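Take a look at the structure set out below.
With one protein chain held back, the other chains of the complex are shown just where they sit.
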Amino acid sequence: MCGIVGLYTKNPAFEQRLGDYLSSMLIEMTERGPDSAGIAVYRNPVPKGATKLTLHHADPNYPWPQLAHDLQEELGDKVGIEVRGSHAVMVAHEEYPVISAWLHHHHPEVAVVSVGDKIEIYKEMGLPADVVNRFHLRDLKGTHALGHTRMATESAVTTEHSHPFSTGLDLCLVHNGSLSNHNRLREWLKKRDIEIRTDNDTEVAAGYLTWQLREGASLEEALEAALKDLDGFYTFAVGTKDGFAVLRDPIACKHAVLAETDDWVAMATEYRSIATLPGADKAVIWEPVPAQIYSWSRA
Amino acid sequence: MIEIDLDQTTIRDLNQRLHRLPADTNERAWHIFNPKGRHAIAVGLDLPITIAIDGHVGFYCGGMNKQAEILINGHAGPGVAENLMSGTVRVRGNASQSAGASARGGLLVVEGDTSSRCGISMKGADIVVGGSVGHMSAFMAQRGNLVVCGDAGRSLGDSIYEARLFVRGRVDSLGADCIQKEMRAEHLEALAKLLDRAGIRANPRDFKRYGSARKLYNFNVDHAAAY
Partner (left out) sequence: MTVDPSSLRPSHSFPPQVIQEIHRAADQGVYEIRGFGAKRKLPTFDDLVLLGASISRYPLEGYRERCDTNVVLGTRHAAKPIELKIPITVAGMSFGALGAHAKEAIGRACTAMGTSSTTGDGGMTPEERLSSKTLIYQVLPSRYGLNPDDLRRADAIEVVVGQGAKPGGGGMLLGQKITERVAGMRDLPVGIDQRSASRHPDWTGPDDLTIKIQELREITDWEKPIYVKVGATRVTYDVALAVKAGADVIVVDGMQGGTAATQDVFIEHAGIPTLPAVRLAVEALKELDMHRKVHLIVSGGIKSGADVAKALAMGADAVAIGVATLIALGCNRPVYVEDYHKIGTEPGYCHHCHTGRCPVGVTTQDPELEKRLPPEQGARMLKNYLTTMTLELQTLARACGKSHVLNLEPEDLAALTVEAAAMAQVPLAGTNWIPGRNGY
């Protein structure tokens, strides 16, 4: 049970203030989600052949530069690292499976929060305003971002249980609602080598989408399949490299509002988040209908 | 005209002030600015005063209203005019879900569309929608009238009791125990009056009437499939 926000910019001027605007949207959703908060930002695309990872460790003094240095030695190529709070964004000129194997072997204590060309995910326990400050989210520039504030329903309040959940390269999921068949799905997905670390229902949904995409489905096909295979109440927002998608379940009790101006497209659980954006009072506002996929992308 | 800027005044102060007005108050016309999607604006009122709100409101605007005339110059979030008792709530834009939920009396007008569950559990109010309504509208609607000038989403009037539904456009599907019914002279007359009160121009003859088949009123095993 939560608040979801999403912002997609339509022009470069707006990209400069992406983090600032999204942070304000996120903080409006504090009452819906006082337990933890997180955002996924799409920014600074890495060159072809390189990979960007967001890593997390709870220790505020974790020696990130040392880790980057060690990987650099291993790869024989420069590895960049940018530390934000308890997370670090690392860029290496290598494919993900190689980096993943190295991390597993040498630094199993570090959690991989997101992987891709553009995506970065920051998430932690605490009030949205605190999470925004800890990660300096207002400074971030980028093309689009999703955010989530969490009121935990059935699983624990930890960083690992916070949204957004990364489901694959440049892919992430935020969810408002409560699934009812996620426990069986979790077992089923684990048998198919989808890694699911927590008892959180959203992580199962994220894993389900990853599995669908791995099997060759497009994002639209994966979401259509989700309508059949996932049971319960949900509003999903999925982040992709080029944009985002929104889907509500057929019963559609969990709210969602969409809004669009010449500068942006925004999505939120409640209008008051959208009201914080410049030009909101002139925006076209509508509600997504149930069981219908809405998507925006730059392609 | 009393002007209230909700960026300066809290919802709580506004509502308390409105609740404390004496019956003979001369503060009868209120203009509210910067609602910005805030919740519970002008709830629980009980005087024949007018409130105009410029902008979009959040959840439950005008909830449990008695006597007052509330005008929303924008869109309304979920549960607008929930449990309306009397008076009028008018939304110039669209309304989110559960508009007029369990509304018992008075008039709710939405000039635009509503999303799902418009008039859910309604108990005697009149609801007039200039546009379309979403799925599960008039779910368990007990009493009152729902008028839809546009289309209705699936499962209209599911499990309906005695409320009357008038829809001009397409109905995606009817819910359990809801059937189309004959439009007779008294219905055309009642509908004309409703449209007139709502200030919406439409020809009653273009509408179809829907209501309860009353087969679920006392359980009969042969109707078990309807459950």
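A and B are the chain letters, set down in written order, and residue numbers restart from 1 in every chain.
By definition in this document, a contact is a pair of C-beta atoms (placed from the backbone, for glycine too) under 8 Å apart; a residue touches a chain by one contact, two chains touch by 3 or more.
Just so it is clear, the model here is predicted, and its values are computed rather than measured.
Among B:Trp30, B:Tyr60, B:Phe166 or B:Phe207, the one in contact with the hidden chain is B:Tyr60. From the options B:Thr88, B:Ser102, B:Ser132 or B:Ser155, the residue with contact to the unseen chain in the full assembly is B:Ser102. The residue touching the chain not shown here, chosen from B:Asp7, B:Glu162 or B:Asp196, is B:Glu162.
From the set B:Arg28, B:Arg143 or B:Lys181, the residue in touch with the chain omitted from the display is B:Arg143, counting the whole complex.
Of the residues in chain A, those that touch the hidden partner chain are 1-3, 31-35, 151-154, 176-178, 233, 253-255, 269.
In the full complex, chain B contacts the hidden chain through residues 11-12, 15-16, 19, 39-40, 43-44, 46, 58-60, 63-64, 66, 78-79, 82-83, 85, 98, 101-102, 104, 117, 120-121, 123-124, 139-140, 142-143, 159, 161-162, 216-219, 221, 224.
Here is the rule we use: only the chains that are shown with their structure count from here on.
With centres taken as mean Cα positions, chain B sits 37 Å from chain A. Residues of chain B that touch chain A in their complex: 36-39, 55-56, 58-59, 75, 77-78, 93-94, 96-97, 115-116, 134-135, 153. Contact residues on chain A toward chain B in their complex (touch as defined above): 252-253, 255, 257, 270-276, 281, 285-287, 289-290.
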